[in-house]
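For this view, one protein chain was removed and the others were kept in their places.
Moving on, here comes subunit A:
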Amino acid sequence: MQSETVRAAIEIGGIVQGVGFRPFVYRLALRLGLSGWVRNTGQGVEIEVEGEALQLDEFRRAVRDEAPPLAVICQLRAQPVPATGGKGFAILESARSAAGGEVSPDCDVCDDCLAELFDPDNRRYGYPFINCTNCGPRYSIITGIPYDRPATTMAGFAMCDDCLAEYHDPGNRRFHAQPNACPVCGPCLTLMEPSGAKVSGDALKRTLEALSQGKIVAVKGVGGYHLAVDATNQAALERLRQRKRRDEKPFAMLAADLGAVSRHAHCSELEGRLLLGVERPIVLMRKLAGTSINELVAPGNGWFGFMLPGNPLQHLLARGFDAPLVMTSCNLSDEPIAYRDAEALEMLSGIADLFLTHHREIHTRTDDSVLRLYRGEPLFLRRSRGYVPRAVQLPTEQPSVLAVGGELKATLCLTRGDRAFMSQHIGDLKNAATLASLEQSASDLQRLLEITPALVAHDLHPDYLSTGYAAALGLPAVAVQHHHAHMASCMAENGLEGDVIGVILDGTGYGADGTIWGGEFLVGGYRAFQRRGHFAQMRMPGGDAAVKEPYRMALSALYSLHGDRLFDQPLPVVSEVALADRPLFLKMLEKGINSPLTSSCGRLFDAVSALIGVRRRISYEGQAAIELEALAEQGGEVEPYPYRVLEEWGQVLDFAPAVAAICADLAGGRSRADIARAFHRTVARGVLEVCRRLKQETGYVRVVLSGGVFQNRLLTEEVADLLADEGFQVYCHRLVPPNDGGLALGQAAIAGAMQARG
């Protein structure tokens, strides 16, 4: 049936920028054979499409129904305009971004390239570096601007005649595809022994054989090296765990397709769409009972992290292997992910049996992104490869700021006008290589995005290495309190202005009064805040040691209840402490020796986790709370424990009564899952109670939830639901992580607001 050619102008409002909306529209238009263009505007996205009327109807439906998961469409207005007869579909520069460029994130293979990859008659059949203008590596290989082949790590590869012809042909999908390559002229795979000796034969085939024999293979990906191993092979996993020094961090897995994922995890429709997105993140999904995935992949954890192939090599590996493959970042303890060949070989020679590598250099290291769903919404745990450096829309224009983030999950943020560019996950700055990479990323991003910051924003903590870095830049510096930054981060990505209530449940951050904060009720906006309430303070015996050894927090909580009779309590956590060490622990708590006071919510979760015997020492950040949440998931419908709210100079939310009740329950033999569940519920109730009081005091009904504890799905849902039921407007993170990975955005918004209106 032939229908007439029509053209429509479509305006879409909502969260449609920085979520991959324009590439999505581009692909959709191509799929439906429509011509036209798409561009960002001040209000959202503007599209003109032209083609057959039926296809246009289909386009309007699909724009809503198949939109990228991170997008929120609030309004869609379409009106007919005269057809122009133009050909092709283009992504136009938005008028506003003329002041500076943007850099595309790395992207999975497009459908066209994927078809070629598996077409035996295609000249790029099985070629792991296939790409076109619609897909392939970008941010990780770009070394400078303008984005041209010489300014990428493909500079050293001269195109063959066939590739050059494609590159110069405006009708070709590879017209000006900067990383264009083929087996004749481009990079190729090499399989190596740790000695550097080349393994003969077909590198991919040999790799797949080695994997099926339980070997550990370091695989060079887009943003760095992964360690690949058969996720169903117990012996191989034991070897990997042992070589990575007993690390218990869950491993992510690569599965060939959605069907394979669904055999091992509960994968909802939305989780499927997240997995299938061009960003190819790791998505955490609930484990399925009776899966063939070995327990060692994610011990003590109710969730599996899966990703689908995100580059041609991963497509080839996943299709060639019949079980999911562990694909975990290649690094040692706190080292950043390996991305340079020589360094990977050196760092991993005791870990990997083989190295599958190639000589297309990675310029910018980017870890995999990690998301999970809560209340049917995506939540970033780590925003990195695939999403970076997409801009986040700020509520207003502001002076250009460089924000340097926190310390443990450092990210950077650079702003231009009303756009905020968040960097990839940089990592734990205490590590020397990570700190160097912070400095490198800061200068790279400034150069690539053509932003010269007018000021720098950093954390208030005097000893954060990022603070030292900021001070050395010689720019006007703004020190931002940690939890104020968390609050502003959530406000900024939700486009909020004015004053709100901020519920910041976090690990530890340096407080404005020199104590350690982390369970905070703030009231205010970007320019200023008041601390109107907090969790009751506890000592952190041993400072950072209390973070790595949650049993210390349990002792601290018990000390608050029982004083020096703490070791008389008939609790397992108490008997863990050697008799000889007990007097020293008591003195430490009594005198506060290296035991700073903290109002941290994360430390309270640690205390309870250790108290009920879930986790007394951790091998990765947040483990005690993560496993407590997993246990609570198995709990029944339970009543909350008692707590109290003391009114001092602000609201002090004290869970000591809950801790006492938990001890009694432990003695009474109550199910630990129910205890864990009841504890989660108690914290949620307490938060609601304080918010109620703050609403009475201020009249504010907008509450933003931020801080690392809001990675806890169970708690987040309980808190958000309780607040919403009482008429609060609840705002959560959706574009940046609630943990310190999102801190830089808040710092930037605060510094910008202080400067602009200061």
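The rule is simple: a contact is a pair of C-beta atoms (placed from the backbone, for glycine too) under 8 Å apart; a residue touches a chain by one contact, two chains touch by 3 or more; residues count from 1.
FYI, contacts and distances are computed from a predicted model.
Engineer: Would you mind picking the UniProt name of the chain not drawn here, from "Carbohydrate ABC transporter permease", "[NiFe] hydrogenase metallocenter assembly protein HypE", "tRNA modification GTPase MnmE" or "Purine-binding chemotaxis protein CheW"?
Structural biologist: Answer from the UniProt record of the missing subunit chain: "[NiFe] hydrogenase metallocenter assembly protein HypE".
Engineer: Thinking of the whole complex, not just what is shown, which of A:7, A:124 or A:461 touches the missing chain?
Structural biologist: Missing-chain contact among the listed residues: A:461.
Engineer: Which residue, A:8, A:181 or A:588, contacts the hidden chain when the whole complex is considered?
Structural biologist: With A:8, A:181 or A:588 as choices, the missing chain is touched by A:588.
Engineer: Tell me which of A:540, A:612, A:653 or A:704 is the one touching the absent chain.
Structural biologist: Checking the options A:540, A:612, A:653 or A:704, the one contacting the hidden chain is A:540.
Engineer: Out of A:329, A:369 or A:431, which touches the unshown chain?
Structural biologist: Selected residue, touching the omitted chain: A:431.
Engineer: Need a quick check: the contact residues on subunit A for the chain that isn't drawn.
Structural biologist: 245, 332-335, 406-409, 429-433, 435, 461-465, 468, 482, 506-510, 513-514, 516, 540-548, 581, 583-585, 587-588, 591, 593-594, 596, 598, 602, 621, 708, 739-740
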